[in-house]
Structure formats: C-alpha cells, structure tokens
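As you look at this complex, bear in mind that one protein chain is not there, while each of the others sits in place.
By letter and in written order, the chains are A and B; residue numbering begins at 1 in each of them.
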Amino acid sequence: MSATIVSLPDQSTARIPKVNFITKENGLLSWLLTGDHKRIAILYLISLSFFFFIGGALAGLIRLELLTPQADLMATDTYNKVFTMHGVIMIFFFLVPSVPATLGNFLIPLMIGAKDLALPKINLLSWYLYIAGGLLAIYTMATGGVDTGWTFTTPLSTHYVNTNVLTTGLAVFIAGFSSIFTGLNFLVTIHKMRCPGMTWFKLPLFVWAHYAASILMVLGTPVVAIAIVLVALERTIGIGVFDPTKGGDPILFQHLFWFYSHPAVYIMILPGMGVISETISTFSRKRVFGYTAVAFSSVAIAVFGFFVWAHHMFIMGISNYAVLVFSLLTMLVAVPSAIKIFNWTFTLYKGSITFETPMLYTFGFMGLFTIGGLTGVFLGTSGTDIHLTETYFIVAHFHFVMVGGMLMAFLAGIHFWWPKMTGRMYPEKISQLAAVITFIGFNFTFFPQFILGTLGMPRRYASYPPEFQVLNVFSTAGATILGVGYLLPVLYLTWSLKYGAIAGNNPWQATGLEWQTQSPPLTENFTSTPIMDHEAYDYDWLDKQKEKEVTTSVG
Amino acid sequence: MSEQKQQLAHHEPKHGEHQHHVTPPGVYVAIFITLLVFTALTVGASYVEMGVWNPVIALAIGVIKATLVVLFFMGVKYSSKLTMLTVGAGIFTFLTLISMTLADYISRAWGLW
Partner (left out) sequence: MSDSPVIAHGASEVEHHEHPAYLRHHFESVEQQADTTNFAMWLFLLTEVMFFGGLFTAYLIYRNWYYPAFVAASHQLNIFWGTANTAVLISSSFTMAMGVWCAETRRKGGLVLCLVLTFLLGLVFLGIKSIEYSEKIEKHHVPGFHYSLKSFLDPDSDEAAKAAGDKPLPLDVARHTEVYFSLYFAMTGMHALHMIIGIAILGFMIFRARAGAYTAGHVTFVENFGLYWHFVDIIWIFLFPLLYLISRHAN
C-alpha cells in the first residue's frame, strides 16, 4: 500500500488559512445561533457522535446479556428496554441524520457553488429539534425506558405496557421534523441555488443521492408522525383506532408506521451511497461508470421505496394478495441498488486504485452492503420470509446493510472530507488499522447471526436455547473488536485537530467544487460565484487546472 | 431548465419584474362563487339516494373544489412546471398510501369489506 494519491503542501511552510468559517467568529453563541451550514454540520457531527456512543453502549449491553443462554445479566423487561432504546437511538438519532446532517449540510452548498443552503434558519431549527428530541430520548431512558421495540407495534404499545411510550414517541416525532426540515432544505437548495453552468447532470452523485433521500424525508416522515400521534391519543384518551375491542385494527398502525419506515431505510442508505460514488471515483482516478444510471437509480430507489413497505408485515395478518403484491414489488426495488453496485465495480475496472482509509471503508461497504442486500432478497421472498422473519436473520440483514453498509460509508465520508472540514489530515496508518479492525469485528459480530437466524433463534429475546451459545459468544467477541474499531477514529480524529498534517485545498486531487476552495472553507464558501464549465468527475479538467495553478501556501 | 437560464444571464434587476402572474380579482370572485355553488350541490346530493354513486359524487365534487382552489387561489395554473410537479408528487404519494393500504384490506379473506 505504498502508492497514494495524497498530495499535501510543503509542511514546513503550510498554514491553515487564517480566515475560515471556524475562525470567523468566536464564542459559544456564535456557534449555537449560527446560520452557516458548515458550523451546523459540525454541531451535528458532535451531537451525532454522542448519540452513537450511547446507542453503542446499549448494543454492548445486549451482546453482554447474550453471552449466556439465560437471561441472567438483567431482567427480561430491562433487556427489552435496552434493545428498544438501542434501536430508537441508532435509527432516529444516528443513522437517519448521519450523512445528510453532517456531510450533506457541509458539502451540498459547496458542491453546487452556493453560499449557503436555501434556508439557513430552518437548518439551525433542524439541529435544535434534533437536540430536543435527543434530550427527550435520554430523559426517557433515565426515567425507565420503553420496551416495545423501536417499531412500537400495536396493541402492545397502546394497551399492554406501562413504559415511556409517549415520551419516546414525542422524541421520535420531534426528530422526524428535524429530518423533514433538512430534506426540505436540501430539495430547495438543489433546485434553486445551483451556480451558473451547474446543470443537473453535472452535479456530483453525492448531491443526487441526497436529493433522492430528501424526497423520502419530506414525503415519508409525516406518515410516521401521524401514526405516533394516533398511538399517543390511543394511550391517553383511549380513542379506538388501533383497538380491536373498539373495532379498530392494530395492523393499520403497522401500515402507517412502515409506510415511512421502509423509505427510512433508503433515507439512511442513499446518502451513504452518495459518499461511495465520490470516494470510489477519487481513489480509482476515474469518472463514475454510468453517471446517468447511478443518478437515476437514486431517484428510482426513492420512488420504488414507497411501494414495498408491507414486506415488513408478511406474517402480521395482511391478506395473501397483499403479500404477493408487496413481495413482487420488493424484487423490483432491489434492482436500482444492484445497478449502483455494478456501476461502482465498473468504475474500479482499469482505474488506478489506491488504498487510503476512505477507500478501505468503501471496499468494506461494497462487500458488506452486497451481502446485506442479497439477504434482503431472501426476506422479500414471502415463502422464506415466513421462516426467517423475527429471527436473528433479520437482525443480521439490517446490520449488514446499515452498519456494514451505511456506517462504513459514513466513516469513509468523514475521513474523505475531514481535511476539507478541518484543514488537517488524519493519521493514515492508524486509520487504516481502525478500518481493518472494524471490518473484522463487524464480520465476527454479525455473520454468525445469519446462521443463528436460519437455525431459528428469535430476535428480541434475552434468553435462548443453549445450542445457540457458541455462535452468540462469537458474536459478542466480534462486538468487542468492533467497539475498538469505532473508538479509534474518535481518538485519532480529535488528535488530528491539533497535530494532523496541513491538508491544503485538495489533498486527494479530487474533482468537485468543494476541493477548489481553501480548507477549511470561508464562511461564504467562495470569494465569487463559480461557473461550472466542466463535467462531473472530469480528471482531465483537473490535470489542466494543476498545470495552470501556482501552488502557494498563504496564511 | 428555466432557472438555469435565469442564472446564466447576468442579474438584470428589472425592478418589479416578477415571474409570477397577478391574478385579477374578477377571477377570484368567479372561483369563490363557483365554490359556494359546488358546496350547495354537494349538500343537496347527499339528500338524494344514489346508492353507490353517493360517495363517488361527493368525492368528485370535493376534488373539483380542491382543484379550483389549487389552480386559482394558490396560483398553480400560472406557476412553474416545478410547482406543478411538486403538487403532482404529493397527490401521487398520497394516492399510493391509500390505494396500497386498501389493497390489503380489500383482499382480506376474513375481512369486513
């Protein structure tokens, strides 16, 4: 791994630019009241990391409990609360906002040549709502938690538990609005704020991915919002919409819940796919193969994603015909994702591949997301789903796509754009080590769970038959390794803020307008409005730029 | 796309040059009266026994009224393609929610349908 594309300015004379978005204003209030999309992105990054580690700690507790077949570490009710909060926090307070709120917020205006997002105040409001929801979630945990599972299935959540369903529901409701406003902001920005010459098909694929995810955020989230409102009304006043004794149908809740929650998984993964498009191009020194196909497949995933939600409900009591229809449509939605994987693979072909950390995470994504996605096809097939649903197979499937896929993409993106956001490079060797540790830990943790699921171990159970113990021990061992892999970046990235090498404008020699500005960027992003006069991923244009450029290291 | 052309041209701040069309009050009055007439119609129709057509007519009148509000009061008739596309996307997603959920309920063997 001696080849590298990294090109840094002369470290003896290089300095971080004196005027940048971080140094522009000082003081806590200048951050908490900011309208600058880059500052908001950093605020999100810090808060997201915080919630990730809470969710991770909860995961640790789950794996600890599952070391032994008996429910001996904690009461089964407590275990239910632990996995519920793990799900709620990881999904609503980490995965959904992860890439969009940090990287999307930071980069989209830069990538399209704009000074900021269209609605800076709404952006800040988004963050406030996120924090409010998050604090409420923590309050929920402190006051006894909730044990319904993150899916709040009725009538359990409406009639059979005394736990904090309402406060958790409220926390999710508020976080949902945070998501809606982010998506709304992105849609408006991408439509209306592109710089001269930036046509739709010159946009980086990262932007296309966020566009598609934003459509889902805006159209899908309100439906889960109303589902939560109805559950709240049912719990408090006792209206009968989901109560069979009053003539209601509990499955209606699931229809409304999954109408959002299935597109939610695409909200989670699409921005990650956007990151992968960028890294795979940069580290192969080649334009993304089939730009149009990848762009349209993002939108296709968004659209088709609305038609498949009941594949989460095959065993719940929906009609056989609905099972048929949704199963068929689920086969359809796999296609655009597969198209992306093929196109990224073809991008690698005859490219000049190097193995810096973002690329290691990218390769991890490609492999693990593919496995996760394929297992999704087994689950979408209603016949096999009947056996596999509500087992650890599902748990493994979604962790492969979300953790092996999305989280790896998030880490790829954080490493890739770290120099742009902070002006400093992270330390390469330890970060590559962390990436490898994460990959190994991940596979040890979650691959055994596929086997456990097929053998019949149910999910959401604190105890299990003793014959499943060996695989569970493997899984917990893997989780420990995985934890190390996730802890390391926090440490070395923080270290790099003070001691990292000065990155300069474009340490990766990447295309994209964001790499044409200083690192960290100015508050107003560009000194004057850029004109986009070249194609996306145009490495020839980049070479011509370098010929014209005089490298300076101006403070 | 029209915004692109708009942005490529140097910003000529033609003062008061709004893209949007100012609807004359006469149109608003006409729509207002039409909406009231349709309201009376829908109330009247509910008193007439038409079997399965009752809900159809009620919804149809509702759709007509809503369309009038969208096109004229909300100005979509004179708006950009993007606005029309946005309205269309909302309606489409709404219809997807309803129709595919109904697909389950209608086809239940044990259903009360």
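The rule is simple: contacts are C-beta pairs under 8 Å (C-beta built on N, C-alpha and C of every residue); 3 or more make two chains touch, one makes a residue touch a chain.
Since this is a predicted model, take the numbers as computed values, not measurements.
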Per the whole complex, from A:230, A:303, A:368 or A:493 the residue touching the absent chain is A:230
Among A:26, A:162 or A:527, contact with the omitted chain is made only by A:527
Note that chain B touches the chain not displayed via residues 3, 6-8, 10-11, 13, 15-19, 22-25, 28-29, 31-32, 35-36, 39, 42-43, 45-49, 54-55, 58-59, 61-62, 65-66, 69-70, 72-74, 80, 82-83, 86-87, 89-91, 93-94, 97-98, 101-102, 105, 111-113
The missing chain sits against chain A at residues 17, 114-120, 122, 180, 184-185, 187-188, 191-193, 195-196, 218-223, 225-227, 229-230, 233, 236-241, 246-249, 252, 255-256, 259, 505, 513, 516-518, 524, 526-531, 533, 545, 548-549, 552, 554
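In this section, only the chains that are shown with their structure count from here on.
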Separation of the C-alpha centres, chain A versus chain B, in whole Å, is 35
Contacts from chain A onto chain B in the complex sit at residues 191-192, 194-197, 199-200, 215, 219, 223, 251-252, 255, 259, 306-307, 309-310, 318-322, 325
The answer for chain B against chain A in the complex is residues 1, 3-4, 7-8, 82, 89-90, 93, 96-97, 100-101, 103-109, 111
